[in-house]
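Rest of the complex left out; these chains stay put.
We just call them A, B and C in the order they show up, numbering each chain from 1.
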Amino acid sequence: MKITLINFFILSLISFTHASVVDFCVADYKAPNGPAGYSCKKPSTVTVDDFVYHGLSISGNTSNIINAAVSPAFDAQFPGVNGLGISIARLDLAVNGVIPLHTHPGASEILVVVQGTICAGFVASDNTVYLKTLQKGDIMVFPQGLLHFQVNGGGSTALAFVSFSSANPGLQILDFALFKSDFPTPLIVQTTFIDAAVVKKLKGVLGGSG
Amino acid sequence: MKITLINFFILSLISFTHASVVDFCVADYKAPNGPAGYSCKKPSTVTVDDFVYHGLSISGNTSNIINAAVSPAFDAQFPGVNGLGISIARLDLAVNGVIPLHTHPGASEILVVVQGTICAGFVASDNTVYLKTLQKGDIMVFPQGLLHFQVNGGGSTALAFVSFSSANPGLQILDFALFKSDFPTPLIVQTTFIDAAVVKKLKGVLGGSG
Amino acid sequence: MKITLINFFILSLISFTHASVVDFCVADYKAPNGPAGYSCKKPSTVTVDDFVYHGLSISGNTSNIINAAVSPAFDAQFPGVNGLGISIARLDLAVNGVIPLHTHPGASEILVVVQGTICAGFVASDNTVYLKTLQKGDIMVFPQGLLHFQVNGGGSTALAFVSFSSANPGLQILDFALFKSDFPTPLIVQTTFIDAAVVKKLKGVLGGSG
């Protein structure tokens, strides 16, 4: 190989690599977003720190009535996952901790137990309930959009990571939708058959109105 | 144009059309199904009746406690929509009729009011409630996977058609998931904060156990 | 439950709900659009009226040579469907009304007859023609991209709603593509075998040139 040829080589392949810089689309939170996610940062401003997230390395604060915390790394928090069809969150469950019944409208979920014991379950459209007590290292999958929950199933703190099949899975917590909102109580009663007194009590606890 | 050329034409284009018979995939309910839907019927057995569905032409029976009926034409009922990313259902709402709070895990929905008045709403992930009273001819869209409902908003029978962005949108009715299932009552209480007495009462009405 | 705990609860879950505001992407017609649709309006500016459309509640004007009207609620008209993979349109067919042969390049379609009788059909790639006379309440599906039509099949006004598996199904009316355009007549003749005189006559009627 002669040095002169090497120069030709490098020059002639510039166009070759010109097209291929868009393997990813790191979120630019200041530009418009669309149905597929956020606009992309200029490639020249992307660094490895866009692909790394430290926010899940510390325990969430579980000093609350659910004795639990969820810490998401969705595209709104973690710009590197934008457009890649995947995201993750951390679940901390103190003793008696509960992640209340909820859905992810836009993604399926896989849970892996890292510490402790977790009892988890989901309900299918035919009203079958799938329940399991999971030990450290166990995996469970929750199909997209179905109601599911996780509760601490043991006597010590539990920790899990949950991954999603979307960078923006969404999260609808049943109790919050009903009782931490301004959903009019008569309509809740009418569409859930739950007594008005119960609705009002739970709205009182969770801060709902209407 | 000479007749001899016409023969050439017809013959030579046989291979041209050979590749193009698979514009659709009418469901073959007897063969295996997969994540994308049902297997396809042999093209030679497909008729126009696979693409037409009469099941929504009559009113659903609303003589029940919700005074309402939902009649689906999903891929399980209507073989022609298999794989086409669309389906439809009919909503009949007698006076005081209610389609209880529910989600479609796999599709967004558009409702069109054909008769009467319907009050409809959905709850977003941030717990904002979007409510509207709809008149004949009005359209409302419900984004995928979010809790929503429809109730008769007038003094006469209401009729609507709802279309879905999937041939298999799924359907999870909140009350059925909780109270018409064998979801253990203690777990429901723990993950919804609804009193056990209320859970048990609703299970009694709807036929749940556990 | 103590009130102090409730405060912890509400505070600790703020991050929990922070990620989940993007269940939908209401079209912002002033920002750039992309292959997946329009940019999203800021969530704080979204109201229920973005998800409701009144434009289909009145009959389209059928005083024209086709005795028919199509009123779309695609993403260009109805901002709430942007990115949700679904849209809808209204078909009004006066007596002798005709929705001429057309395709939707980007979506399959389901039609439901709300009033009157409609004769509808589509042609598959293998040149099989699927025809059906539909009564009130009947449903028919038209697979993506295939030529299809609807004509009033009775003696009174007909009304139908058509839903699409895309927020932007597109619409190519055969006669308009050929005869209401500046498609050069010699090229039309060459690629359709229709006589030049016929092409010129139809261009005269429909306003084409070339």
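In this text, a residue touches a chain if its C-beta (ideal position, glycine included) is under 8 Å from a C-beta of that chain, and two chains touch if they have at least 3 such contacts.
Note that this is a predicted model, so its numbers are computed, not measured.
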{"item": "Copy count for the complete homomeric assembly [3 present here]", "value": "6"}
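Here, only the chains that are shown with their structure count from here on.
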{"item": "Chains touching both chain B and chain C", "value": "A"}
{"item": "Rotation angle superposing chain A onto its copy chain B by C-alpha atoms, nearest 5 degrees", "value": "180"}
{"item": "Furthest chain, CA centroid comparison against chain B", "value": "A"}
{"item": "Numbering shared by both copies at the chain C-chain A contact, with half separating same from different", "value": "different"}
{"item": "Averaged-CA centre spacing for the pair chain C and chain B, given as whole angstrom", "value": "19"}
{"item": "For chain A paired with chain B, centre-to-centre distance based on mean C-alpha positions, whole Å", "value": "27"}
{"item": "Whole-Å separation of chain centres (CA-atom averages), chain A against chain C", "value": "34"}
{"item": "Multi-chain contact residues (two or more partners), chain B", "value": "124-125, 127, 131, 143-146"}
{"item": "Chain B to chain A touching residues, read off their complex", "value": "98-101, 103-106, 119, 121, 123-125, 127-129, 131, 143-147, 149, 151, 170-172, 174-184, 187, 190-195, 198, 202, 205, 210"}
{"item": "Complex interface listing, chain C residues touching chain B", "value": "17, 20-24, 43, 47-49, 51-58, 73, 78, 80-81, 84-88, 90, 107-110, 112, 114, 122, 124-127, 130-132, 134-146, 161, 163-165"}
{"item": "Interface residues, chain A side, partner chain C - complex", "value": "32-36, 60-66, 69-72, 74, 76-77, 105-106, 168, 170-173, 176, 205-207"}
